[in-house]
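Step one of this worksheet: look at the structure below.
For this depiction, one protein chain was excluded, whereas all remaining protein chains were kept in their positions.
We just call them A, B and C in the order they show up, numbering each chain from 1.
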Amino acid sequence: MLTLEELVCERDGRELFAPVSIDVRAGDYVELTGANGAGKSTLLRTLAGLHSRYSGAFDSVDCLFQGHRLGLDGLLTPLENFAWFLGFEGRDADRERFLDALQRTGVLNKAYQPCSEMSAGQQRRVAMARWLLSSRSLWLLDEPLTALDASAQQVMAKIIVEHCQAGGAVVCATHSELPVAQKRLLKLEATQRTPDGSVHSGYRDFAKVQDE
Amino acid sequence: MYFDSFGDLLQMGKHGFYVWTAYGATGLVLLISWLSARGAFVKTAQRLQQQAELAQRGDQSAQHRGDHT
Amino acid sequence: MSSLLRREWQVALRAKGAIINPVAFLLLSTTLFVIAAPDTVSSDAAAGILWTLVLLTQLLALDAMYRRDFDSGVLEQTLVSAQVPFVAVLTRIFMQWLSTGFIMVAVGPALGILLGLPAEATPAIALAMLLGTPALSLLGSIGASVTVGFSRGGVILALLVMPLFLPTLIFGAGLVAAAEAGSSVMPQVYALSLISLVALAIAPFATLAGLKISLEMQ
Partner (left out) sequence: MLSASLKRLWHKLGSPRWFFALTESWVKVAGWSALVLLVWGTIWGLGFAPADYQQGNSFRIMYVHVPAAMLAQSLYIGMGVAGFIGLVWRMKLTDVAISACLPLGMVITALALFSGSVWGRPTWGSWWEWDGRTVSTLVLFFLYVGIYALREAIADQELRARASALIAMVGTINIPIIKYSVEWWNTLHQPASFGLTQKPAMPSEMWLPLLVMVLGFYAFAGFIVLVRMRTEILNRELGARWVRDWVQVRSER
(Lines give C-alpha, C1' and ligand atoms only; values in the text may rest on other atoms or scores of the structure.)
Protein backbone atom coordinates (compact mmCIF):
# COMPACT_ATOMS: atom_id res chain seq x y z
CA MET A 1 0.00 0.00 0.00
CA LEU A 2 2.77 2.43 1.02
CA THR A 3 6.49 1.70 1.31
CA LEU A 4 9.13 4.12 2.62
CA GLU A 5 12.86 3.49 2.16
CA GLU A 6 15.29 5.64 4.15
CA LEU A 7 12.96 8.63 3.74
CA VAL A 8 14.30 11.89 5.17
CA CYS A 9 12.48 15.20 4.77
CA GLU A 10 14.31 18.52 4.62
CA ARG A 11 13.19 21.98 5.54
CA ASP A 12 15.27 25.18 5.30
CA GLY A 13 18.21 23.04 4.23
CA ARG A 14 18.35 20.87 7.34
CA GLU A 15 17.13 17.32 7.85
CA LEU A 16 14.13 16.94 10.13
CA PHE A 17 14.41 13.34 11.36
CA ALA A 18 16.43 10.18 11.07
CA PRO A 19 15.74 8.12 7.94
CA VAL A 20 12.36 6.31 8.08
CA SER A 21 11.65 2.94 6.46
CA ILE A 22 8.30 1.23 6.83
CA ASP A 23 5.98 -0.94 4.78
CA VAL A 24 2.31 -0.10 5.40
CA ARG A 25 0.08 -2.97 4.26
CA ALA A 26 -3.69 -3.04 3.82
CA GLY A 27 -5.46 -3.04 7.20
CA ASP A 28 -2.64 -1.25 9.04
CA TYR A 29 -3.27 1.69 11.34
CA VAL A 30 0.03 3.52 11.85
CA GLU A 31 0.23 6.16 14.57
CA LEU A 32 2.93 8.69 13.79
CA THR A 33 4.34 10.35 16.92
CA GLY A 34 7.22 12.71 17.69
CA ALA A 35 7.94 15.98 19.44
CA ASN A 36 6.59 19.25 18.12
CA GLY A 37 8.50 20.27 15.00
CA ALA A 38 9.86 16.72 14.62
CA GLY A 39 8.50 16.79 11.07
CA LYS A 40 5.27 14.77 11.34
CA SER A 41 3.31 17.19 9.19
CA THR A 42 6.16 17.54 6.71
CA LEU A 43 6.38 13.74 6.36
CA LEU A 44 2.65 13.45 5.68
CA ARG A 45 2.75 16.37 3.23
CA THR A 46 5.67 14.68 1.44
CA LEU A 47 3.68 11.46 1.11
CA ALA A 48 0.73 13.46 -0.23
CA GLY A 49 2.99 15.09 -2.83
CA LEU A 50 2.81 18.59 -1.37
CA HIS A 51 6.41 18.69 -0.18
CA SER A 52 9.24 17.93 -2.56
CA ARG A 53 12.47 18.28 -0.56
CA TYR A 54 13.38 14.82 0.65
CA SER A 55 15.94 12.13 0.08
CA GLY A 56 15.29 8.42 0.09
CA ALA A 57 12.25 7.02 -1.69
CA PHE A 58 8.61 6.18 -1.19
CA ASP A 59 5.88 4.88 -3.43
CA SER A 60 2.24 5.20 -2.60
CA VAL A 61 -1.16 4.66 -4.13
CA ASP A 62 -3.38 7.79 -4.41
CA CYS A 63 -4.15 9.03 -0.96
CA LEU A 64 -6.61 11.19 0.90
CA PHE A 65 -4.84 13.96 2.79
CA GLN A 66 -6.33 15.79 5.76
CA GLY A 67 -4.10 18.64 6.89
CA HIS A 68 -4.55 21.33 9.54
CA ARG A 69 -6.59 23.22 6.95
CA LEU A 70 -9.79 21.24 6.41
CA GLY A 71 -10.19 21.88 2.70
CA LEU A 72 -13.81 22.93 2.98
CA ASP A 73 -15.04 25.96 1.04
CA GLY A 74 -16.69 28.24 3.62
CA LEU A 75 -19.25 29.61 1.17
CA LEU A 76 -20.56 26.18 0.21
CA THR A 77 -22.70 23.76 2.17
CA PRO A 78 -21.28 20.32 3.12
CA LEU A 79 -23.27 18.70 0.28
CA GLU A 80 -21.82 21.08 -2.29
CA ASN A 81 -18.32 20.54 -0.87
CA PHE A 82 -18.74 16.78 -1.21
CA ALA A 83 -20.02 17.08 -4.80
CA TRP A 84 -16.96 19.16 -5.68
CA PHE A 85 -14.55 16.82 -3.89
CA LEU A 86 -15.91 13.64 -5.47
CA GLY A 87 -15.54 15.30 -8.86
CA PHE A 88 -11.80 14.69 -8.44
CA GLU A 89 -12.41 10.99 -8.16
CA GLY A 90 -14.65 11.16 -11.21
CA ARG A 91 -17.73 10.13 -9.23
CA ASP A 92 -21.00 12.01 -9.34
CA ALA A 93 -22.95 13.37 -6.37
CA ASP A 94 -25.29 11.03 -4.50
CA ARG A 95 -27.32 12.96 -1.95
CA GLU A 96 -28.42 9.93 0.06
CA ARG A 97 -24.86 8.79 0.68
CA PHE A 98 -23.84 12.32 1.61
CA LEU A 99 -26.64 12.62 4.18
CA ASP A 100 -25.81 9.17 5.63
CA ALA A 101 -22.18 10.18 6.05
CA LEU A 102 -23.13 13.43 7.76
CA GLN A 103 -25.50 11.54 10.06
CA ARG A 104 -22.74 9.09 10.92
CA THR A 105 -20.48 11.94 12.08
CA GLY A 106 -23.32 13.74 13.85
CA VAL A 107 -23.69 16.91 11.76
CA LEU A 108 -26.70 15.93 9.65
CA ASN A 109 -28.60 19.06 10.79
CA LYS A 110 -25.90 21.22 9.14
CA ALA A 111 -26.26 19.63 5.70
CA TYR A 112 -27.61 22.79 4.04
CA GLN A 113 -25.66 25.38 6.00
CA PRO A 114 -22.57 27.07 4.58
CA CYS A 115 -19.49 25.64 6.30
CA SER A 116 -18.30 29.09 7.40
CA GLU A 117 -21.27 29.29 9.77
CA MET A 118 -20.19 26.18 11.74
CA SER A 119 -17.82 25.76 14.67
CA ALA A 120 -14.35 24.30 14.13
CA GLY A 121 -15.45 21.01 15.68
CA GLN A 122 -18.48 20.74 13.43
CA GLN A 123 -16.36 21.52 10.38
CA ARG A 124 -14.01 18.69 11.37
CA ARG A 125 -16.97 16.36 11.60
CA VAL A 126 -17.95 17.38 8.05
CA ALA A 127 -14.38 16.67 6.92
CA MET A 128 -14.60 13.27 8.64
CA ALA A 129 -17.80 12.55 6.72
CA ARG A 130 -15.88 13.25 3.53
CA TRP A 131 -13.37 10.47 4.39
CA LEU A 132 -16.25 8.02 4.36
CA LEU A 133 -17.31 9.13 0.89
CA SER A 134 -13.86 9.02 -0.66
CA SER A 135 -12.83 5.91 -2.58
CA ARG A 136 -9.15 6.41 -1.69
CA SER A 137 -7.78 3.52 0.35
CA LEU A 138 -4.78 5.29 1.92
CA TRP A 139 -5.64 8.00 4.48
CA LEU A 140 -2.98 10.51 5.63
CA LEU A 141 -4.38 12.37 8.65
CA ASP A 142 -2.46 15.23 10.27
CA GLU A 143 -3.60 15.70 13.89
CA PRO A 144 -7.28 15.07 13.14
CA LEU A 145 -8.23 15.13 16.85
CA THR A 146 -7.81 18.88 17.31
CA ALA A 147 -11.07 20.70 18.29
CA LEU A 148 -12.95 17.40 18.64
CA ASP A 149 -14.98 16.50 21.75
CA ALA A 150 -14.89 13.04 23.33
CA SER A 151 -17.87 11.68 21.38
CA ALA A 152 -16.39 12.84 18.07
CA GLN A 153 -13.10 11.12 18.93
CA GLN A 154 -14.99 7.87 19.50
CA VAL A 155 -16.69 8.23 16.11
CA MET A 156 -13.34 8.90 14.45
CA ALA A 157 -11.74 5.86 16.05
CA LYS A 158 -14.62 3.68 14.84
CA ILE A 159 -14.39 5.09 11.31
CA ILE A 160 -10.66 4.42 11.17
CA VAL A 161 -10.99 0.87 12.47
CA GLU A 162 -13.75 0.11 9.95
CA HIS A 163 -11.66 1.58 7.14
CA CYS A 164 -8.69 -0.59 8.06
CA GLN A 165 -10.83 -3.70 8.37
CA ALA A 166 -12.26 -2.95 4.93
CA GLY A 167 -8.74 -3.23 3.51
CA GLY A 168 -7.71 0.43 3.73
CA ALA A 169 -4.68 1.88 5.58
CA VAL A 170 -4.33 4.96 7.77
CA VAL A 171 -1.24 6.94 8.76
CA CYS A 172 -2.24 9.36 11.50
CA ALA A 173 0.02 11.98 13.09
CA THR A 174 -1.24 12.80 16.57
CA HIS A 175 -0.12 13.88 20.02
CA SER A 176 -2.89 12.20 21.98
CA GLU A 177 -3.45 8.48 21.65
CA LEU A 178 -6.34 7.37 19.48
CA PRO A 179 -8.52 4.65 21.12
CA VAL A 180 -7.75 2.05 18.44
CA ALA A 181 -6.96 -1.53 19.54
CA GLN A 182 -4.03 -2.82 17.42
CA LYS A 183 -1.85 -0.12 16.00
CA ARG A 184 1.71 0.21 14.74
CA LEU A 185 3.78 2.99 16.27
CA LEU A 186 6.14 5.05 14.13
CA LYS A 187 8.22 7.51 16.16
CA LEU A 188 10.29 10.16 14.39
CA GLU A 189 13.78 10.30 15.95
CA ALA A 190 16.05 13.35 15.81
CA THR A 191 18.55 13.21 13.01
CA GLN A 192 22.09 12.01 13.83
CA ARG A 193 23.45 13.32 10.54
CA THR A 194 27.20 13.83 10.96
CA PRO A 195 27.74 17.63 10.98
CA ASP A 196 30.34 17.61 8.22
CA GLY A 197 28.09 16.38 5.45
CA SER A 198 26.21 19.20 3.83
CA VAL A 199 22.68 18.54 2.65
CA HIS A 200 22.31 17.83 -1.08
CA SER A 201 18.74 17.05 -1.95
CA GLY A 202 18.10 15.71 -5.36
CA TYR A 203 21.61 15.15 -6.66
CA ARG A 204 24.75 13.27 -5.68
CA ASP A 205 27.83 15.38 -5.10
CA PHE A 206 30.10 14.28 -7.90
CA ALA A 207 33.20 15.06 -5.89
CA LYS A 208 32.11 12.58 -3.20
CA VAL A 209 31.59 9.95 -5.86
CA GLN A 210 35.22 10.32 -6.84
CA ASP A 211 36.40 9.85 -3.29
CA GLU A 212 34.44 6.63 -2.77
CA MET B 1 45.12 61.01 -31.36
CA TYR B 2 41.88 62.61 -32.63
CA PHE B 3 42.13 65.60 -30.30
CA ASP B 4 45.11 67.93 -30.70
CA SER B 5 45.39 68.97 -27.03
CA PHE B 6 44.45 67.60 -23.65
CA GLY B 7 42.20 70.63 -23.12
CA ASP B 8 40.40 69.76 -26.32
CA LEU B 9 39.94 66.23 -25.03
CA LEU B 10 38.21 67.62 -21.95
CA GLN B 11 36.02 70.00 -23.92
CA MET B 12 35.18 67.63 -26.75
CA GLY B 13 33.56 70.50 -28.51
CA LYS B 14 30.91 71.44 -25.92
CA HIS B 15 29.89 67.75 -25.37
CA GLY B 16 32.66 67.06 -22.87
CA PHE B 17 30.37 67.37 -19.85
CA TYR B 18 27.96 64.70 -21.07
CA VAL B 19 30.58 62.27 -22.30
CA TRP B 20 32.60 62.48 -19.09
CA THR B 21 29.49 62.21 -16.94
CA ALA B 22 28.49 59.01 -18.73
CA TYR B 23 31.99 57.52 -18.49
CA GLY B 24 32.30 58.64 -14.87
CA ALA B 25 29.04 56.91 -14.00
CA THR B 26 30.16 53.76 -15.81
CA GLY B 27 33.48 53.74 -14.00
CA LEU B 28 31.71 54.24 -10.69
CA VAL B 29 29.21 51.45 -11.33
CA LEU B 30 31.89 48.98 -12.42
CA LEU B 31 34.10 49.91 -9.47
CA ILE B 32 31.31 49.55 -6.92
CA SER B 33 30.19 46.23 -8.41
CA TRP B 34 33.75 44.92 -8.22
CA LEU B 35 34.38 46.14 -4.68
CA SER B 36 31.09 44.80 -3.32
CA ALA B 37 31.56 41.41 -4.99
CA ARG B 38 35.16 41.10 -3.81
CA GLY B 39 34.19 42.41 -0.36
CA ALA B 40 31.50 39.78 0.02
CA PHE B 41 33.98 37.04 -0.90
CA VAL B 42 36.62 38.28 1.52
CA LYS B 43 34.06 38.66 4.31
CA THR B 44 32.83 35.09 3.79
CA ALA B 45 36.40 33.75 3.76
CA GLN B 46 37.17 35.59 6.99
CA ARG B 47 34.01 34.30 8.64
CA LEU B 48 35.03 30.76 7.69
CA GLN B 49 38.52 31.33 9.07
CA GLN B 50 37.15 32.56 12.37
CA GLN B 51 34.88 29.52 12.51
CA ALA B 52 37.89 27.26 11.90
CA GLU B 53 39.84 28.95 14.69
CA LEU B 54 36.93 28.57 17.09
CA ALA B 55 36.68 24.89 16.19
CA GLN B 56 40.40 24.45 16.80
CA ARG B 57 40.23 26.20 20.17
CA GLY B 58 37.34 23.90 21.02
CA ASP B 59 39.44 20.79 20.17
CA GLN B 60 42.53 22.07 22.04
CA SER B 61 40.61 22.80 25.25
CA ALA B 62 39.02 19.37 24.98
CA GLN B 63 42.50 17.82 24.81
CA HIS B 64 43.63 19.85 27.86
CA ARG B 65 40.69 18.62 29.86
CA GLY B 66 41.44 15.16 28.61
CA ASP B 67 45.07 15.27 29.94
CA HIS B 68 44.10 16.40 33.46
CA THR B 69 41.54 13.70 34.25
CA MET C 1 -14.68 19.15 -14.95
CA SER C 2 -18.38 19.83 -14.47
CA SER C 3 -18.10 19.56 -10.69
CA LEU C 4 -15.29 22.12 -10.81
CA LEU C 5 -17.35 24.53 -12.87
CA ARG C 6 -20.43 23.98 -10.72
CA ARG C 7 -18.49 24.81 -7.59
CA GLU C 8 -16.96 27.93 -9.18
CA TRP C 9 -20.42 29.01 -10.26
CA GLN C 10 -21.88 28.49 -6.79
CA VAL C 11 -19.02 30.47 -5.25
CA ALA C 12 -19.42 33.24 -7.83
CA LEU C 13 -23.13 33.57 -7.08
CA ARG C 14 -22.62 33.58 -3.30
CA ALA C 15 -19.67 35.98 -3.31
CA LYS C 16 -21.05 38.50 -5.79
CA GLY C 17 -18.38 40.89 -4.71
CA ALA C 18 -15.92 39.17 -7.06
CA ILE C 19 -17.99 40.47 -9.98
CA ILE C 20 -19.28 43.77 -8.69
CA ASN C 21 -16.14 45.09 -7.03
CA PRO C 22 -13.95 45.19 -10.15
CA VAL C 23 -16.63 47.03 -12.14
CA ALA C 24 -17.30 49.42 -9.26
CA PHE C 25 -13.58 50.15 -8.95
CA LEU C 26 -13.32 50.77 -12.68
CA LEU C 27 -16.23 53.23 -12.65
CA LEU C 28 -14.84 54.96 -9.57
CA SER C 29 -11.32 55.35 -10.95
CA THR C 30 -12.65 56.60 -14.30
CA THR C 31 -14.64 59.26 -12.49
CA LEU C 32 -11.63 60.30 -10.46
CA PHE C 33 -9.59 60.51 -13.63
CA VAL C 34 -12.07 62.67 -15.45
CA ILE C 35 -12.41 65.00 -12.46
CA ALA C 36 -8.65 65.25 -12.08
CA ALA C 37 -7.95 65.79 -15.78
CA PRO C 38 -11.15 66.96 -17.47
CA ASP C 39 -9.51 67.69 -20.82
CA THR C 40 -8.68 64.02 -21.31
CA VAL C 41 -12.35 63.41 -22.10
CA SER C 42 -12.67 62.76 -25.84
CA SER C 43 -8.94 63.35 -26.28
CA ASP C 44 -6.70 60.76 -27.91
CA ALA C 45 -5.50 59.83 -24.42
CA ALA C 46 -8.93 58.43 -23.54
CA ALA C 47 -8.26 54.99 -25.09
CA GLY C 48 -4.99 54.65 -23.16
CA ILE C 49 -6.63 55.69 -19.90
CA LEU C 50 -9.46 53.23 -20.37
CA TRP C 51 -7.06 50.35 -20.87
CA THR C 52 -4.77 51.36 -18.03
CA LEU C 53 -7.72 51.38 -15.64
CA VAL C 54 -8.82 47.94 -16.88
CA LEU C 55 -5.29 46.73 -16.17
CA LEU C 56 -5.32 48.12 -12.64
CA THR C 57 -8.72 46.55 -11.99
CA GLN C 58 -7.35 43.20 -13.08
CA LEU C 59 -4.38 43.66 -10.77
CA LEU C 60 -6.61 44.24 -7.74
CA ALA C 61 -8.70 41.17 -8.51
CA LEU C 62 -5.60 38.98 -8.93
CA ASP C 63 -4.55 39.18 -5.31
CA ALA C 64 -7.69 37.38 -4.21
CA MET C 65 -7.58 34.84 -7.05
CA TYR C 66 -6.07 31.96 -5.08
CA ARG C 67 -6.01 33.50 -1.63
CA ARG C 68 -9.40 32.14 -0.47
CA ASP C 69 -8.76 28.59 -1.67
CA PHE C 70 -5.21 28.73 -0.26
CA ASP C 71 -6.35 29.69 3.25
CA SER C 72 -9.23 27.22 3.38
CA GLY C 73 -7.13 24.26 2.22
CA VAL C 74 -9.23 23.76 -0.91
CA LEU C 75 -6.10 24.37 -3.01
CA GLU C 76 -4.27 21.63 -1.08
CA GLN C 77 -7.07 19.15 -1.69
CA THR C 78 -7.15 20.07 -5.36
CA LEU C 79 -3.46 19.40 -5.89
CA VAL C 80 -3.51 16.19 -3.87
CA SER C 81 -6.70 14.62 -5.14
CA ALA C 82 -7.19 15.86 -8.67
CA GLN C 83 -6.00 13.37 -11.29
CA VAL C 84 -5.51 16.33 -13.61
CA PRO C 85 -4.83 19.47 -11.48
CA PHE C 86 -4.10 21.26 -14.76
CA VAL C 87 -7.83 21.33 -15.49
CA ALA C 88 -8.66 22.77 -12.08
CA VAL C 89 -6.16 25.60 -12.64
CA LEU C 90 -7.60 26.27 -16.10
CA THR C 91 -11.14 26.37 -14.69
CA ARG C 92 -10.05 28.82 -12.00
CA ILE C 93 -8.39 31.10 -14.58
CA PHE C 94 -11.46 30.90 -16.82
CA MET C 95 -13.79 31.92 -14.01
CA GLN C 96 -11.46 34.73 -12.99
CA TRP C 97 -11.45 35.92 -16.61
CA LEU C 98 -15.24 35.90 -16.72
CA SER C 99 -15.54 38.16 -13.70
CA THR C 100 -12.77 40.60 -14.58
CA GLY C 101 -12.06 40.28 -18.30
CA PHE C 102 -15.09 39.12 -20.20
CA ILE C 103 -17.28 41.53 -18.27
CA MET C 104 -15.14 44.34 -19.66
CA VAL C 105 -16.49 43.55 -23.11
CA ALA C 106 -19.75 45.09 -21.85
CA VAL C 107 -18.41 47.64 -19.38
CA GLY C 108 -15.54 48.82 -21.62
CA PRO C 109 -17.67 50.45 -24.33
CA ALA C 110 -19.84 52.13 -21.66
CA LEU C 111 -16.70 53.63 -20.13
CA GLY C 112 -15.55 54.60 -23.62
CA ILE C 113 -18.63 56.75 -23.95
CA LEU C 114 -18.03 58.19 -20.48
CA LEU C 115 -14.54 59.13 -21.61
CA GLY C 116 -15.91 60.78 -24.70
CA LEU C 117 -14.75 58.23 -27.22
CA PRO C 118 -16.75 58.39 -30.46
CA ALA C 119 -19.71 56.02 -30.62
CA GLU C 120 -18.41 54.15 -33.66
CA ALA C 121 -15.31 53.17 -31.65
CA THR C 122 -17.40 51.12 -29.19
CA PRO C 123 -17.34 47.85 -31.19
CA ALA C 124 -13.57 48.23 -31.37
CA ILE C 125 -13.36 48.62 -27.58
CA ALA C 126 -15.45 45.51 -27.09
CA LEU C 127 -13.24 43.57 -29.53
CA ALA C 128 -10.07 44.81 -27.85
CA MET C 129 -11.37 43.74 -24.44
CA LEU C 130 -12.46 40.35 -25.72
CA LEU C 131 -9.05 39.60 -27.28
CA GLY C 132 -6.81 41.32 -24.76
CA THR C 133 -8.17 40.47 -21.31
CA PRO C 134 -7.52 36.69 -21.50
CA ALA C 135 -3.79 37.41 -21.54
CA LEU C 136 -4.24 39.56 -18.41
CA SER C 137 -5.95 36.77 -16.48
CA LEU C 138 -3.55 34.09 -17.71
CA LEU C 139 -0.29 35.94 -17.05
CA GLY C 140 -1.74 37.47 -13.89
CA SER C 141 -2.54 33.99 -12.62
CA ILE C 142 1.16 33.08 -12.78
CA GLY C 143 2.04 36.05 -10.57
CA ALA C 144 -0.86 35.35 -8.21
CA SER C 145 0.10 31.70 -7.81
CA VAL C 146 3.64 32.57 -6.72
CA THR C 147 2.70 35.38 -4.34
CA VAL C 148 -0.35 33.75 -2.68
CA GLY C 149 1.89 32.40 0.07
CA PHE C 150 3.05 35.85 1.13
CA SER C 151 1.20 37.78 3.78
CA ARG C 152 1.61 41.09 1.92
CA GLY C 153 2.07 39.91 -1.65
CA GLY C 154 0.16 42.77 -3.31
CA VAL C 155 3.08 44.99 -4.32
CA ILE C 156 5.25 42.09 -5.43
CA LEU C 157 2.39 40.74 -7.50
CA ALA C 158 2.11 44.11 -9.26
CA LEU C 159 5.86 44.22 -9.87
CA LEU C 160 5.83 40.73 -11.35
CA VAL C 161 2.85 41.03 -13.67
CA MET C 162 2.82 44.66 -14.83
CA PRO C 163 5.75 44.22 -17.26
CA LEU C 164 3.98 41.17 -18.68
CA PHE C 165 0.79 43.21 -19.17
CA LEU C 166 2.58 45.86 -21.25
CA PRO C 167 2.16 44.26 -24.70
CA THR C 168 -1.58 43.79 -24.14
CA LEU C 169 -1.87 47.41 -22.99
CA ILE C 170 0.00 48.68 -26.06
CA PHE C 171 -2.02 46.75 -28.61
CA GLY C 172 -5.29 47.13 -26.74
CA ALA C 173 -5.04 50.90 -26.59
CA GLY C 174 -3.61 50.82 -30.13
CA LEU C 175 -6.66 48.98 -31.42
CA VAL C 176 -9.08 51.50 -29.92
CA ALA C 177 -7.00 54.44 -31.14
CA ALA C 178 -6.85 52.94 -34.66
CA ALA C 179 -10.62 52.49 -34.64
CA GLU C 180 -11.09 56.11 -33.58
CA ALA C 181 -8.82 57.21 -36.40
CA GLY C 182 -10.80 55.04 -38.77
CA SER C 183 -7.78 53.02 -39.91
CA SER C 184 -7.77 49.23 -40.06
CA VAL C 185 -7.51 47.47 -36.71
CA MET C 186 -6.34 44.10 -38.07
CA PRO C 187 -2.64 44.36 -37.07
CA GLN C 188 -3.68 44.99 -33.46
CA VAL C 189 -6.22 42.17 -33.57
CA TYR C 190 -3.57 39.70 -34.71
CA ALA C 191 -1.11 40.95 -32.08
CA LEU C 192 -3.63 40.76 -29.21
CA SER C 193 -4.71 37.27 -30.21
CA LEU C 194 -1.08 36.14 -30.51
CA ILE C 195 -0.28 37.45 -27.03
CA SER C 196 -3.34 35.78 -25.51
CA LEU C 197 -2.50 32.48 -27.22
CA VAL C 198 1.10 32.55 -25.98
CA ALA C 199 -0.22 33.31 -22.50
CA LEU C 200 -2.66 30.40 -22.77
CA ALA C 201 0.24 28.11 -23.72
CA ILE C 202 2.48 28.94 -20.77
CA ALA C 203 0.13 30.12 -18.00
CA PRO C 204 -1.50 26.88 -16.78
CA PHE C 205 1.80 25.02 -16.37
CA ALA C 206 3.54 27.99 -14.79
CA THR C 207 0.58 28.58 -12.46
CA LEU C 208 0.60 24.95 -11.35
CA ALA C 209 4.33 25.16 -10.61
CA GLY C 210 3.75 28.42 -8.74
CA LEU C 211 0.96 26.93 -6.64
CA LYS C 212 3.11 23.92 -5.74
CA ILE C 213 5.82 26.31 -4.54
CA SER C 214 3.37 28.39 -2.53
CA LEU C 215 1.76 25.34 -0.94
CA GLU C 216 5.13 24.17 0.25
CA MET C 217 5.78 27.53 1.82
CA GLN C 218 3.75 27.43 4.99
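By our rule, a residue touches a chain if its C-beta (ideal position, glycine included) is under 8 Å from a C-beta of that chain, and two chains touch if they have at least 3 such contacts.
Worth saying up front: this structure is predicted, and the values here are computed from it rather than measured.
Across the whole complex, the hidden chain's contacts among the shown chains comprise A, B, C. Mapped onto chain C, the footprint of the missing chain covers residues 139, 142-143, 146-147, 149-150, 153, 155-156, 159-160, 162-164, 166-167, 170-171, 174, 191, 195, 198, 202, 206, 209-210, 213, 216-217. Residues touching the missing chain, restricted to chain B, are 1-3, 9, 12-16, 18-19, 21-23, 25-26, 29-30, 32-34, 36-38, 40-41, 44-45, 48-49, 51-52, 55 (touch as defined at the top). For chain A, the residues touching the chain absent from view are 10-13, 53, 195-198, 200-207.
Assume only the chains that are shown with their structure count from here on.
Interchain contacts give a graph that is no line, ring or star and is not complete, per the touch definition above. Seen from the C-alpha centroid of chain C, the farthest chain centroid is that of B. Here the spacing of chain A and chain C, counted between their Cα centres, is 36 Å. Between the Cα centres of chain A and chain B there is a gap of 52 Å.
For this pair, chain B with chain C, the centres built from the Cα atoms lie 46 Å apart. Residues 45, 48-53, 62-65, 67-76, 80, 83-90, 92-93, 114, 136 of chain A are the ones that touch chain C when the two sit in their complex. Within the complex, the chain C residues that touch chain A are 1-4, 6-7, 10-11, 14-15, 69, 71-74, 76-83, 212, 215-216.
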